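Before I ask anything, let me first share the structure, which is written out below as structure tokens.
Note that one protein chain of the assembly has been removed; the remaining protein chains are unaltered in position.
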Amino acid sequence: MEKKLLKKDKLSGIVKKMAADKTLYAPVQDEDNVLFKVLGPGVEPLVAFANTKNAPKKVFFPHSELLVKYTRSPKGMVFAAMPADAKDVVLFGVRPCDARSFALLDMLFDQEKWKDPYYIEKRKKSAVISLACVQPPYASCFCTSVDGSPTSTQGADILLTDLGESYLVEFLTPRGEGLAAYFGEATPADAGAEAKKKEIAEKSAAAIQSKIPGRAIKPILDVSFEHPFWDTIAGKCLACGTCTYMCPTCHCFDISDEIKGDDGVRIRNWDSCMFPLFTKETSGHNPRTSQKQRWRQRLMHKFKYYVDNFDAIACVGCGRCVMSCPVNIDIRKIVTDISKL
Amino acid sequence: MEKPLQQIIAENPYVPMPVEIVKIITEVETKDIKTFRLAFVNKEDEERFKYIPGQFAELSFYGKGESPIGIASSPTQKGYIEFTVQKAGVVTSALHEAEEGTLMGVRGPLGNSWPIEFLEGKNIVIVGGGFAFTTLRSLINYMIFEENRKRFGKITVVYGARSPGLLLYKDELESWAKRGDIDLNVTVDKGDATWKGREGFVPTVCKEVAPSKENAVTVICGPPIMIRFTLPVFFDLGFSKENIITSLEMRMKCGIGKCGRCNVGSKYVCKDGPVFSLAELDKLTKEY
Amino acid sequence: MEKVEKKLREEAKKLLAEKKVDVIVGYEAGTLPLTATPVFITTPEEADKLVWNSFCQHNLAKYVHDLIMANRDSQKRLKPEDRKRKVVGVVTKGCTSRSLVIHLQERQYERLDTVILGVPCTGYMDRKKLAAKLGGEDILEGSLDGANLKIKTASGEKTIALKEVLAENCLTCRINNPVISDAMMGEPAPAMDTAAEYAGVDEFEKLTPEERWAYFKKEMAKCIRCAACRQACPSCYCKVCFAEQSMPQWVGISEDPSDTQVFQFMRMFHMVGRCVDCGSCISVCPMGVDLRKFLKKLDKDCVTLFSQRAGEKIDFPAPLQDQRMDDKEEFIYSPGGGH
Partner (left out) sequence: MSHHDKPAGKKSEGWEPKIVAIVCNWCTYAGADLAGISRIQYPPNVRIIRLPCTGRINPFYIVKALQAGADGVLVSGCHPGECHYLTGNLSARRKFATLKSFLNYIGLEDGRATFTWVSASEGERFAQVIKGVTERVRALGPATKLVKKLRDVDVAAAK
């Protein structure tokens, strides 16, 4: 696919132009946080090293999403039609780890047998412009341990790499090429730029210091469901679910109905396997009564079940859970400890 | 722009099909289990809702949400589907208040099913306890249907409830008893003045009936305590784990393997189950 | 602080060796720079893990409640005479001790269930404040050197005064030494700046209702309904939270603005006379919602209306448990005049 060079000072203008034409999400400073949100007019998109506090998965898998509308007739429930089309969306400044999360979520939401039309529709209508990490943003980044890299193209439609003076713009997919018109000021990339990119890629991958045995623990997990090790991990866990809400790949949800007058809606909302009520049945029986079981579920889901089902680790190594856990439960340490079982 | 509802239903597994409650049967003396007969509002939805015994569906009730319930009717019964529902949570309680003629929604069929192809040509031993008899009833009605009966060997049924008043489908039990091609053993833990049938727990009755393991498969569904004591009986009779089939229950929401709460190990009960053989269950974790 | 830490470890060893406690809940060093994290110590050998420093932020009373309840639940089926008490030792600063008092006032467990290891507290570092100071730059290494933090980031080494990044609730803390304890690990700490305790609330009260509503709305819009605030709160121990009851369903679970506002409003309102201003909810909030602006108002009202502070006195009923004829009632409406 095509590669171009773009002078660095041109980027902001291009992004703002896109934001004027389409719904564009970008990292934006919001009080003390950098959040991934819709870029309003006159707002500067951020291209600094830090990643967004919230994961960009919410664009395709919103926190609360309308599934079904209905009304009440004298006889009961009557289902209403729903608008068909999602809007064209551009995601700008997505980190390669987060872009990989889309590829991982595709595996679940876009399976052969059951497709999730809400997710797929939004995914189809979107283009992801990824921004390579020329330096790892955090000491807790560990993408290289979970099949990723700071310059991974997985899940992205365009990859931008900061070469110093200019960005190398790689159009990776037809969806990415659909945005080529916006990059009119870019010039074709030469071999020198490619070499530079390669050098940066190697350097940035080497700069990721934090390592965990991501794939290596799978065979251990296969046989250690009952291991006493699990008793040691979750004592201090608050069951707050912050890790799952911040995680770019966590995708568990709840469905609830709301009514007002004669109108009703069915909404799906993010949920978390960390919550005691997540699996509690009407009868009162709960297959996962303890935080130990719930933590084991979270870890197993990411490092075993997902591998079993899709041959992929459901973790992109962004380090959000490590940084946001209020009691400092560090998934890197847990995975490392498991590898020694 | 809005799409017509019928097209959405065809493309979207989250959107229920409209149905009408055409009949409500109170099954037990405690009145907390009722069978709801639902007819599709649109003919094409009935075509779309092609199911096999053992599958389940999500029932939608106005303002209350959805609840996953096993299908109690057999696909051989045309024109309607049936669900036997115990009053327990938000949706089922609302359903129990409903009257005939109420419009609601149904989403499905979901899950795998009793392994019909695997069962074909074999002797089938059905063991059910209490309220968990619903999808077994579907299977029995399917197997004894005229055109299907010859596809299966000997059919033995052991069905137990705590008391005579808690037996489901009493009329059907009577009609099955009159048939010569099904060995029906209905038992209650404790009978009453009018009860002339068997008394005793399901495991004990299974031991007495002692079905042969030759070319036989047993399909078990019931409360965990019943299953726990029944399994050893079948092991003693020589049934292999591949030939013992059961159905799991878990909290579910989406029913299509996305929402992430009903997994047992790498398998989702809603999508890969609810039906598993004991051999399959052995390979999974014990978190259910 | 080193002295306190040393004494703490000695005391913990002794208690565990003499089997006076089953577990000690304390703090150990975290895996990230400048952090401390809760730890459960069950053998004397492990006691050396315990730390006491300016990063010990959590209100450990939450774990005391959790551990005692879990123990009780696990023995539900035993005969009363066969049940065993689980004694939890807990490293306790001022706010933690007030939470313990609240648990005792609300008869969650008995005083005999805990051994309180009191520590004098001079406040903890607010990670969010520090992050803001560093402009979001990642902390590669860090240490506390006297009154200053020495921090290494990608852009170089920095020195920041600890006082500048102490949590807001600590800066104006009125009760920074434990109100109850079985043993104190050192001399009581000097008082903090209590004069400014309600400065934020006073200022907010001066705004117009529309301005206040705008602020409330804006802050609540940040909330992602993860309920981390509730989970971290030592006073939030209901077996099933109102937010999760389904019959009736009090509040919707989506991020609908009204549902979020009502959830937060009611959760906070449950803290009348029960919020000890420990900052747990604020420090765990992933989105940085300004909950303290509102919680502190409840505290102020409690003081002005009922002359009480949450968990301050053990032999006194909690404000909302108390019934008095002589309460002020200016808020009562009377037709034709007044409220």
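The letters A, B and C name the chains in turn, as written, and every chain counts its residues from 1.
Convention: a contact is a pair of C-beta atoms (placed from the backbone, for glycine too) under 8 Å apart; a residue touches a chain by one contact, two chains touch by 3 or more.
Predicted model, so just to flag it, every value in this text is computed and none were measured.
Although it is left out of the displayed model, the omitted chain contacts the following shown chains in the full complex: A, C.
For the options C:Lys19, C:Arg107, C:Lys239 or C:Lys328, the residue in contact with the chain missing from this view is C:Lys328.
Screening A:Ile267, A:Leu299 or A:Cys315 against the full complex identifies A:Ile267 as the residue touching the chain left out.
Interface with the hidden chain, as seen from chain A, comprises residues 62-66, 69, 82-83, 87, 258-260, 263-265, 267. Contact between chain C and the unshown chain involves residues 204-205, 208-216, 242, 250-252, 254-256, 258-259, 261-262, 265-266, 268-269, 272, 294, 297-298, 301-302, 305-306, 319-320, 322-325, 327-329, 331-336, 339.
Here is the rule we go by: only the chains that are shown with their structure count from here on.
Each of A-C and A-B has its own count of C-beta contacts, and the greater count is at A-B. Comparing each chain's Cα centroid with the centroid of every protein Cα atom identifies chain A as the most central.
If each chain is reduced to the centroid of its CA atoms, chain A and chain C end up 32 Å from each other. Residue positions of chain C touching 2 or more other chains: none.
Within chain B, the positions touching two or more other chains are listed as 89. Residues 30-32, 35, 37-40, 58, 62-63, 128, 131-132, 136-140, 154, 224-228, 231-232, 240, 244, 252-256, 283-284, 286-288 of chain C touch chain A in their complex. The residues of chain A lying in touch with chain C in their complex are 31-34, 48-50, 53-54, 63-64, 135, 137-140, 235-236, 238-242, 245-246, 254, 256, 258, 267, 269-270, 272, 275, 277, 322-324, 326-330, 332-333.
Taken in their complex, chain B has these residues touching chain A: 1-5, 8, 11-16, 18, 20, 60-66, 88-89, 92, 98, 101-105, 249-251, 253-254, 256-266, 271, 285, 287-288.
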